[in-house]
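The complex appears here minus one protein chain, its other protein chains still in place.
Right after this comes subunit A.
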Amino acid sequence: MEMGPMGSQGRDIVVDPSRCDGCGDCIESCREAVSSQHKKTDALSRIWIHDINDKRYPMVCHNCEQAPCVSACMTGCRHRMGEFVTTDYERCVGCSMCIMCCPFGAIQLVQEERLAMKCDGCLSYETAPCVKACKTGALRHVGFVEASFENRKLRASSLALARLYKAGGDG
């Protein structure tokens, strides 16, 4: 049953690391898009690229179904809107409960602002700026039903690559 005031946004951002060449265009576009939310400090990107064993891994909020960050949010400012996990930064107090619970390290405490910031999906854009900026197709939009399928497909294709690192939660 749909409860979100904006209704279903119908899209998620999926990441295909095998296509990422590490150009960083997504990072720049993210910084620009979120800069108005930073009052006391330079804007920080909410997507990062990790370099591990010569492979690039773009990292961004995964929009978990039963999101641990939402369960843990003491103010209720981190919440589900439509199908996206988004944030009302007016109410965030930077308590970091959500950071302690996000299995992906997708939330960043911006000390100066006392805010815990993450990718909120840029729902006001038809295409999120990072997705628009990505030339290789490593970042894509898919619908939510599709996202489940896409994620599983990606998971299957990357099992060989994932080798050792079995640690961690399911998100």
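Basically, a residue touches a chain if its C-beta (ideal position, glycine included) is under 8 Å from a C-beta of that chain, and two chains touch if they have at least 3 such contacts; residues count from 1.
In this section, contacts and distances are computed from a predicted model.
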Task: Listed names "NAD(P)/FAD-dependent oxidoreductase", "dihydrouracil dehydrogenase (NAD(+))", "Electron transfer flavoprotein small subunit" or "NitT/TauT family transport system ATP-binding protein", with the criterion being the UniProt name of the chain not displayed - done: "NAD(P)/FAD-dependent oxidoreductase"
- [ ] Based on the whole complex, identify which of A:23, A:109 or A:142 touches the chain you can't see.
- [x] A:109
Task: Residues belonging to subunit A that touch the chain removed from view - done: 1, 3, 5, 15, 17, 50, 52, 57, 59, 62, 64-66, 68-69, 71-72, 74-76, 90-91, 93-105, 107-109, 144, 147-149, 151-152, 154-155, 158-159, 161-162, 164-171
